[in-house]
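Note that one protein chain of the assembly has been removed; the remaining protein chains are unaltered in position.
Coming up: chain A.
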Amino acid sequence: MTERTARGNATTWGATAWVVGVLVLLVVFPLTARDRLPDRLATHWGASGEPDDSMPFWAVTLLPALIWLLIAAVAVLGLWRARRSTGTALASAPGWAGITLGFTGVTLLGAQASIVRANLDRTDWRDAGSATGWVIATLVGATVVAVAAQWAGRRARLTVPPPSGPAMEIPKGQRFVWLSRTSNRWLHLLAAVTGILTLAATAGAVAGLGGGLEGTVGAASFALATVALLACSSVQARVTEKGLEIAFGPLGWPARRWPADTIASAWAEHRTAMQAGGWGYRLSGLGTTVMLRGGECLVIRTVKGKDFAVSVDDAERGAALLNSLIGQRAK
């Protein structure tokens, strides 16, 4: 039908080929070298590069394949749900699915190749060679693939023009102001739990339990988690003649502001946590999303082409007011 659907189909085929290809390779690698491998294979190496754990041959063959199937199933489920809820092709698919498939695929393949290579032509797993160099090479390769997948996802996204947003009539001599807020009680609850843990860790550190430095680091990290969770647990959106302002947390700090002349367009969109890549402040192929609940989101595209979304009620009218303010300014 359209170019977008065609690209969506190509992406689907590409993803399927990748999943099946990695699956076959993971099983075939050890099988082809069966005659040159010991019965038990070294699968884990100590810090000194000496093998310190082993697995039977069949486990080495099947375990990575099972892990891969599980991860692929989660990613496919995410893509399917994203497609069903938006009704659009994979051009708007969550970027994390591509990144996850790329990264874990390369990591598993590299790990499998390292294991086979280290065990090749040995009679006992304890004699297996070191795998450090291979592991480093694998991680570097996986990171490169993940970055490439992210970049490709962003490019695919950016070629989609912004939906023409709604607008509203602002009568002459009137000033309109729009406010909305959302909170997530689970994140509130989680923040309360880490808050209690902070107190416990601080009390422990003060009492001298569990080592001075470790106790302090523990208390500090719990405190940091509490602040981060609190900031993500509620959000206020305001549209005034100055533009859009998003304030986080119960204190309204930190806050982000977009003056009206830096925004190209605004619209309302239905997004789920699955698409945004989780709860809270999310960076994904869709741009930045502040996801506190699935459903209606206010989305803006800046003049630089970056997307920002926040899950708030009544987003349609917020977007309409923002578009009208942009239009007024342009005149």
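Basically, a contact is a pair of C-beta atoms (placed from the backbone, for glycine too) under 8 Å apart; a residue touches a chain by one contact, two chains touch by 3 or more; residues count from 1.
Everything below uses one rule, namely that contacts and distances are computed from a predicted model.
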{"item": "Which of \"SoxAX cytochrome complex subunit A\", \"DNA-binding transcriptional regulator YhcF (GntR family)\", \"Glycine cleavage system H protein\" or \"biotin--[biotin carboxyl-carrier protein] ligase\" matches, in UniProt, the chain that is not displayed", "value": "\"DNA-binding transcriptional regulator YhcF (GntR family)\""}
{"item": "Omitted-chain contact residue, chosen from A:Arg238, A:Arg271 or A:Arg301", "value": "A:Arg238"}
{"item": "Candidate in contact with the missing chain, chosen from A:Trp18, A:Trp134 or A:Phe176", "value": "A:Phe176"}
{"item": "Residue numbers in chain A that touch the chain omitted from display", "value": "173-181, 236, 238, 240, 245, 247, 252, 314, 317, 321"}
